[in-house]
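With one protein chain held back, the other chains of the complex are shown just where they sit.
Moving on, here comes chain A:
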Amino acid sequence: QRNKIRLINEALETDPVDIRSLRQFALSADGFVNNEIRRKVWPKLINANTWKYHDETSTDVVNLYKSHKDWMQVVLDVDRCGSRLPPGIRASKRRNLQRQLLNVIMCVISSNSNLHYYQGFHDVCLTLILSVGETAALALANKLARNHLRDFMESDMINTKNILELINPIIIMENLQLFQALQESNVGNVFAISWLITWFAHDFEDPAISYRLYDFFLAHHPLMPVYTAAAMVLRRSEEILESERDIGFLHALLRRLPQDVPVEALIEESMALCQKYSPTQLTKWVKTVNYRGQ
């Protein structure tokens, strides 16, 4: 690990930054190892420049935020993020994190008037804040909202649904029997929606798993979460095939992620699927997709 940290730092110090090596480090065990390194690496991976943000203590900014159409929804979601904060956290620390979360979200959506807030974007922002702190989180959230998560921030759900559809061809190619079982039950793919729009942060209780997945997603193709979603379904094929073909039962089963998933194996499987079926191939298969990511 110490050796890996040294190599990561070397890649960071190269001019220009050695992104190719960093992408490789995201694939090997433990990714970027700790949050101190993540704070340096993550912004480089997606070219997120530190971003000047609004002074939330100024009356003008407060008014700007409060007049935003999504203000009430954001406040409500920030209020309800308690279960994702470290257990036993002090009340003052908790309030401070919630203030940061509110500010990061409002700053991003009020600076990008073409973007629409969705429930789950708060999970992304909170994961970023908890791992790399408010300043880096803001830069990252702003960049992700405009790129990787852009399709989820439309005024409607059409693109979100189209991206969900991309899971299907992977499952068809890898395990037709499994796909048929899913079809038979009519379960659709709504169970995976939070996986894609929050990069699994809404679903894994252990934040370390989310940080590790974010290492991977930030370093690779914006559609990578689709491959991870497919890998997740595929690795549970036995369980699915043995269960009753009931829409509700399967929806609940799939939506509840195994919290002890071996995350390194999941990452390897996702990467292998991505190499086997390229994002271009996938989008060609699902003709309706109008993907606007990077």
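Basically, contacts are C-beta pairs under 8 Å (C-beta built on N, C-alpha and C of every residue); 3 or more make two chains touch, one makes a residue touch a chain; residues count from 1.
Following the convention adopted for this analysis, contacts and distances are computed from a predicted model.
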### Task
Quick one: find the hidden chain's UniProt protein name among "Ribosomal RNA methyltransferase FtsJ domain-containing protein", "TBC1 domain family member 12-like", "Proteasome subunit beta" or "Ras-related protein Rab-24".
"Ras-related protein Rab-24"
### Message
I'm checking contacts with the chain that's been left out. Which of A:Phe191, A:Tyr227 or A:Tyr277 qualifies?
### Response
A:Phe191
### Query
Which residue, A:Phe25, A:Tyr118 or A:Trp199, contacts the hidden chain when the whole complex is considered?
A:Tyr118
#### Entry: Option touching the unshown chain, where A:Gln73, A:Asn112, A:Asn162 or A:Ser237 are the choices
A:Gln73
### Query
What is the set of chain A residues that contact the non-displayed chain in the whole complex?
73, 76-77, 80-84, 116, 118-120, 156-157, 188, 190-191, 193-194, 197-198, 202, 247-249, 251-252, 255
